[in-house]
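Of the protein chains in this complex, one is absent; all others appear in place.
Up next, chain A:
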Amino acid sequence: MPERRLFLERASFRRRRLGDAARVLPVAAALLLLLPVWWLPRAFASAGGVIWIFAFWAVLIVLIWLLHRALIRAEAAIGTADPRADPEADRQGHPGAAARADRRAGARSDPDQDPPDAL
């Protein structure tokens, strides 16, 4: 039993950190897309700029693919989402958390609903 718990916690920890990565990725990608053009607009009117942009693009797609694959695996490792692994419950004020607690209590069960994305 203790081994299993430890395993679960590791898995959901990893899932959370991958979720963080999924938030950082678009920001990092946007910066990498915009900053070079702000600094060196002239360099992009040449073959070098074209190659840079397309290489960046291809790498970004591969990164998204790898990240999504890792996220799917991490979620599979967790199995059915642990309702306690939902830190948002503590983030909101009184009604938000309460409504979620309501849901957790099983007062309502809608298969469409997952727990909200964890922070």
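Just so it is clear, a residue touches a chain if its C-beta (ideal position, glycine included) is under 8 Å from a C-beta of that chain, and two chains touch if they have at least 3 such contacts; residues count from 1.
By our rule, contacts and distances are computed from a predicted model.
Per the UniProt record, the absent chain's protein name among "Glycolate oxidase FAD binding subunit", "histidine kinase", "3-oxoadipate CoA-transferase, alpha subunit" or "Chemotaxis protein CheA" is "histidine kinase". Where chain A meets the chain that is not shown, the touching residues are 19, 22-23, 25-26, 29-30, 33-34, 37-38, 41-42, 44-47, 49-51, 53-54, 57-58, 60-61, 63-65, 67-68, 71-72, 88, 92, 94-105, 107-108, 110, 112-114, 116-117.
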